[in-house]
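Every protein chain of the complex appears in place save one, which is left out.
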Amino acid sequence: MPDHAHRSPRTPAWLAWFIGRLGYGLLTAWVISLVVFIATQALPSDPARVILGPDAPLQSILTLQQQLGLDQPILVQYLRWMGAALRGDLGISLDSQVPVAQLLFGRLGHTLALLAGVLALVVPLALTLGVSLALRRDRPLDRWGLSALILLKATPSFLLAVGLVLLFSMPGMGWLPAVSILDPQLPLWRQLPSLVLPVVALSLSALPYLTRMVRASMIEALESDYVVAARLRGIPERLIVWRHTLPNALTPAIQGVALTLRTLVGGALLAEVIFSYPGIGTALNAAIQMRDLPMIQGVVLVITLAVVLINLLADLLTVLLTPKLRTARRVKMIRRNRRGIRPWWRRARSTPAQEATHD
Amino acid sequence: MTAAVKIASDVLQVSDLRVELAGQVDVLADVSFSLAAGEIVGLVGESGSGKTTLATALLRHARQGARITGGHIAVAGQAVLELEGEALRLARGGLVGYVAQDPATALNPALRIGALLRETVLAHLPKLPGDAVQQRIQETLVDVGLPDDAAFLRRFPHQLSGGQQQRVMLALAFVLRPRLIVLDEPTTALDVSTQAHVLDTLKRLCRGHGVAALYVTHDLAVVRDLVDRVMVMYAGRLVEVTGRERLFSAPAHPYTRALLAAIPDIARRQPLQAIAGHAPAPGQRPAGCAFAPRCARRRAECAVIEPSLSALDAGHQVACLVPHREVLPRGDVAVESVTAPGEGVLLEVQGLDVAYDRQVLFDVSLQVAPGECLALVGESGSGKTSLARAIAGLGENVQGQLRYGGEPLAFSARQRDARLRHQIQYVFQNPYRALNPCQTIAQTLSAPLAHFFGVRGDEAHRRVEAVLARVSLPARVAGLYPQSLSGGERQRVAIARALICEPRLLVCDEITSALDVSVQASILALLRGLQGEGLAVLFVTHDLGVVRAIADRVLVLRRGRVVEEGSVEQVLGWPVDDYTRTLVAHSPRLHLGG
Amino acid sequence: MSELFSRRVFLGNSLAVGGGLLLGGGLLSGCDGGAPAATAGAAALAATPVHGGRLRVGIIDGDQAGNLDAHKPVGGGIIRGWALYAKFWEWNPDVSTRLALAEFAEPNADASAWIIRIKPGLEFHHGKSITADDMLFSILRLTDPQLASPFAGLVGAIDRQALRKVDPRTLEIRFKHGQSFYPLDETLISFGGIVPTDYHPVTNPVGAGPYKLKSFIPGQRSLYTRFENYYKPNRPYADELEIIEFKDQVSRAAALRAGQLDVASGVQAEHSALLKADPRLRLYASPSTSFTGFNLNLAKAPFQDVRVRQAFRLLADRQELVARGLNGFGRIANDLYSPHDPTYNHALAQRPYDLDQARSLLRQAGQDDLRVELTTTPGPGVNAALVFAQQVQKAGVQVKVNQVDGSVFNGPQREQWQLSPGSTPARGFLASALHNDAPQAIYNRSNFHDPRFTELFHQALAQPDLERRKALVHEAQVIQHERGGLLIWGFSDVLDAASAKVGGLAPEQTTFASWRFDELWLNHA
Partner (left out) sequence: MTDARWLADPQVRRGAVITSWVVLVAVLGPWLAPHAPTAMVGPVYGPPTAGAPLGHDFLGHDLLSRLLSGGVSVLWMSVAAATLALLVGGSLGLLAGFSRRRLDQAISWAADVSLAFPDLILVLLIVSMLGRAPWLIVLTVAIAFTPGVIRLARGSAVAVAGQEFVEAAQMMGYSRWRILFNEILPNILTPLLVHFGNMLTWAVGMLSGLSFLGYGVAPPAADWGLMINENQAGLLVQPLAVLAPALLIAVFAYGTNILAEGIGRVSARIGEKQP
């Protein structure tokens, strides 16, 4: 009956939603940068003393404080920093006296390579494992697989990393570098062996969550009416799994990947430290130790932007991969309750983001 | 093709089919029947009777946890249960088509209509050239009454209306030209008009293609015009198999008779008779006849001997030791006198507008007299629920005027005076979500007592027991949590919660739509009884049969506007408005021309 | 050659001493006898140096990215400075100094002025010859208040206005207000890298050290190439040097074991067993005279009472501290630093562990139920603090070990800690005092101020004559031993590990055996 309602407009409706979502994300990043800036600058720590070490005379410290502009009011410092940051200048590292942007650029590349490696490993693996477990639901393989995954999930991730480092520093295990010291002279793609262990360690810790998520959504999709209907229509099993089930199971998996990435951006820190991998995680850890405020602020800004971007991409992908949302006249990623009637105290307001539970 | 049909006259032959859950608990046993080509057979039963299990078993499919453990199914000579792998796949869809209950969930939301159809054809006829596939799809779409243009094929399921979705399901089944088609309550989710159209299409297709169809439903009235024969199922067994006319005129099994007596008919007001007790759950079947504990005609041997389906006479099989042999008495039951509505106006609605994203109610006015039952009728999206909620004080964005007992009434329940608030109560559609799962029935029922009347302790206890008795529930229910109650019992508790507030107006929002007909009958009987005690009822429904059974007056809503209002006899008997007329015409009825 | 030979002989002797001490106190050590074995292995490697190859050195710089500044080295910058910069002097393995760039460097009779002349024909990495202008520039830069070098304090006595070029290779250094400053060599040697006048630590980090910079990524690594015109002929050996920075010991040990590194500089004692067990590696234990101990803050109760200080010093079971706190890699100390210094007072008897006397001293001081807070930074120092806290419990003293962040530890409160760990790398007496408890000490955490000690110290600064200075120092050490604020319980070994292919690395008494990049070579064939 309501056919006329579905004429697609010239610009897709999700574009407006996307722009709104982008603004929201940027606002979030800005607020975090402000909070972190104020918090770091206001906290009782004196970068000048940290830099100069225990033997520095007071005069040297005062001079350095002045040079660093640490004697100015915080808001002045923030505005100055923000202004510079918008021009791509994140300040000079207190520790090494090199521009933060320059330091971050290389390291960000390394971290991104690491994350890309993890994604390239974990996503296909989780999909394959999740799908095969879902197809063998409640059979021995599924039960054992699940137990193993829970055990893996329960093991603190740094233990996995330390174990790998120790294993590969044994005699005779030289076929993979135990520690990922990268040669800056060489392009990263020629040092891929150095990426292997950190990628494996991070993947192992990310695997359980994603696999279980894929498995659960696969099971949900496999039990759905449309799969039963397809099966009863004589659609081959191969098509049922890959064409009917997986695309619908992917949508939650995208949010899962986004969550994994978000956790990894922070969680890579431990692995980076253990493998001496020169990513932004190690940079942040060092910067925190050193009270290298411009560096902390720079790294946090980058991480926040990355997280915002990840969320944005995940939501965008979800919209684009879900025909119902893609073709909707107004994209509101809101899951109403079944009757479409919202609870009585929240009338006529929309929630911008989809629910993604923490796991 | 037609020659083949004539030679093997039985397209489907089922014998001794048995489906079990884990632990050898049978959900289906001793099922034997056959279908001839082009024949449409209705399979009728209430929820849990095993009718869907039977339907999918014909495709050698059992739901998670269940297993087909015995019997024989032959479709066009192929032993379906012996099929494995590729042969089974080709039989599904190719030999036996399947149309699921809810097209909204049975169509993959991620695939376009065209892709679904093409994939289905190619899965069975991989060598068919592209244009032949295209032609076949377009023919089928025209057959089922859908547009066959490219734009339509590019649509996603969610871009179709419910009727179109179900037609797509039909197309998906018919595009393969199967010999048998199994339909599992395909119209339950549809409005009556759409349902009528889809049923027409189905009938035409089956007749035209010579396809045998098994039509599964819980509602006898729906199959009245459609089927050639009817099989009645109870607790996993076929209890009666007979021709359509015979079933409605001279049903032999007591259960069939009880079922017929429980179905409200749009044509005339008849007293609805509920069936006492529950159908047994799988594994809890009593020895002997499973219906015996609920049967008025049971004898001592009924509890010992399990009757098997045997021929009563030609074309009529029944599984009963003491079947009815007489013809069902027709229309002689005196129509209940309508309770005289009280004087004056209890509730008055004037010029009510409700708008959310778009406006759903336009200038609606109505009046309810004390002790009167006013039915609000409309198809989905007509705004009837919004109207009911607005009256109950749950509405939002409401404009207009409400008066109760002559006094203006606030739109929000919270702003109404507590003395008024308890007088208007609301019963929700879904009994499964209407009760707090964390509270016992006693807690749920005594809370309003304390709240409105300050009644606690023994007095509250006494009143809870009294109200439970009023809704025909045993007193022990008070100590239970909702999850140990059935849907009908929950709905009774929900009504009890309303009654304990001593209301004068009860707003019932489709309160029986989630229930089986036999349970619905008992709930409707309860409401009638309450109405007799002076309670005014505002009954929201889409089912004109229910309206006929319970209401004094009817208000027909269409797209947020009142299109007709009047007494039940007037509106259902001599509808004036075109819309009302189609609605009445398309409503399934038990007694033709009654 | 003969010089080298004698050094090795000396080392052998000192090692025997170190090893003996270790054995004496080795009852509790799980790995006693290990150090001599490792060094024996090292001594066996005396093949001819090989030129060429890339030498990969792994350092731990904590979390500091560090820099390349010659005069304000931060974090790994100190080690990188050994590759980039040459100085007037360099360290002997016995912690004395010898001339490096300088061919002459002597104080006048009362050490109120120094004359320094460099060798002729020296060059910087970028080809510019070294002149007195560069010498002047370097010293002025080090002492520049604008640079804010933490090490300027060590040579705070230098009068910036009174520096004088004598001739194109000679510089005269004078001191403020007629002060005398004998230990100029020891204080200028580490951070007085000679750099050209066009020096910039980021854009033009050149010096006259054995290697010139090729690339530097802070916090990750730096790469150097051989400096062909290094002032020592035929040095350095390797074509390239790479200094790789690590954040923690575990991963560096793994890298070394996996062959990703040639030298690990400054290995944690806990790893010694693991590294020693690896036939591909050599462990070098340098019995340095770097002391480790505690600062008893005289400005805080209860340590203004000399009896409490004495009691604490008696309560330290030094053998156990060495065994547990240093994993056996060290020797006990007698609350005095610089035992290698010729002026060291060996007549002072080793303070024993005496619980009874400590108790009675505490009782006399009215501190029967003493509670003290020991503030420390996370890291290796914690272990000793924990052991000490356990030891003093026997005398009823409760020491609460409070770990604070480095920035807090060295923050504004840094002179307020009641009890805190202290350590200084191996230096002579005067230089060590300037670090710790001299009147003009740059960081006097124990707040030790004693009129007589001050007098003696000033006299010693002005006394180039060894015998006379010895008398002064002896008396000063008596004072330190009796009522000083330092509890020096041990001297720690410095452990370096290297691949068996690395030559030129030998244990010494200093802390930087593995930083002598002009000595190290790699059998890269």
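The letters A, B and C name the chains in turn, as written, and every chain counts its residues from 1.
Simple rule for what comes next: a contact is a pair of C-beta atoms (placed from the backbone, for glycine too) under 8 Å apart; a residue touches a chain by one contact, two chains touch by 3 or more.
This structure is a prediction, so every number in the text was calculated from the model and none was measured.
**Student:** Wait, the hidden chain, what does it touch out of the ones we have here?
**Tutor:** By the stated touch criterion, the chain not on view contacts A, B, C.
**Student:** Of C:N383, C:Q416, C:T454 or C:N523, which sits in contact with the chain we cannot see?
**Tutor:** Of the listed residues, the one touching the omitted chain is C:N383.
**Student:** Which residue, B:R246, B:R497, B:H542 or B:R589, contacts the hidden chain when the whole complex is considered?
**Tutor:** B:R497
**Student:** Out of B:Q399, B:Q439, B:S472 or B:Q570, point to the residue that touches the absent chain in the complete complex.
**Tutor:** B:Q439
**Student:** Which of these, B:S193, B:Q367 or B:N430, touches the one chain of the complex that we don't see?
**Tutor:** B:N430
**Student:** Just the residue numbers, please: which parts of chain B touch the chain that's not shown?
**Tutor:** Looking at chain B, the ones touching the missing chain are residues 392-394, 413-414, 416, 418, 421-422, 425-426, 428-430, 432-439, 444, 447-448, 451-452, 481, 483, 494, 497, 501.
**Student:** Under the stated touch rule, tell me which residues of chain C contact the chain that is not displayed.
**Tutor:** Counting over the whole complex, chain C touches the hidden chain at residues 28-30, 249-250, 268, 270-271, 273-274, 277, 320, 323-324, 327-328, 378, 382-383, 386-387, 389-390, 401-405, 408.
**Student:** Pick out the residues on chain A that sit against the missing chain.
**Tutor:** On the chain A side, contact with the omitted chain comes from 28-29, 31-32, 36, 39-40, 43-45, 150-151, 153-159, 162, 166, 262-263, 265-267, 269-270, 273, 284-285, 288-289, 296, 300, 303-304, 307-308, 311, 336-337, 339, 341-346, 349, 351, 353, 355, 357-359.
Note that only the chains that are shown with their structure count from here on.
**Student:** So how far apart, in whole Å, are chain A and chain B when each is placed at the average of its C-alpha atoms?
**Tutor:** About 48 Å, centre to centre.
**Student:** Counting in whole Å, what is the centre-to-centre distance of chain A and chain C, each centre being its mean C-alpha position?
**Tutor:** Once rounded, the distance between the two centres reads 44 Å.
**Student:** Within the complex, which stretch of chain C touches chain A?
**Tutor:** Of all residues in chain C, those touching chain A are 62-67, 74-75, 145-146, 148-154, 156, 201-202, 215, 217-221, 223, 244, 246-248, 250-255, 257-260, 278, 280, 405-412, 414, 435, 442-443.
**Student:** Where on chain A is chain B touching in the complex?
**Tutor:** 1-3, 6, 223-237, 239, 243-244, 247-248, 321-324, 327, 344, 347-348
**Student:** Touching chain A in the complex: which residues of chain B?
**Tutor:** These residues of chain B touch chain A: 56, 59, 61, 64, 89-94, 97-98, 100-102, 105-112, 119-120, 123-124, 155-156, 158-159, 161, 163, 169, 172-173, 176, 356, 394, 396-397.
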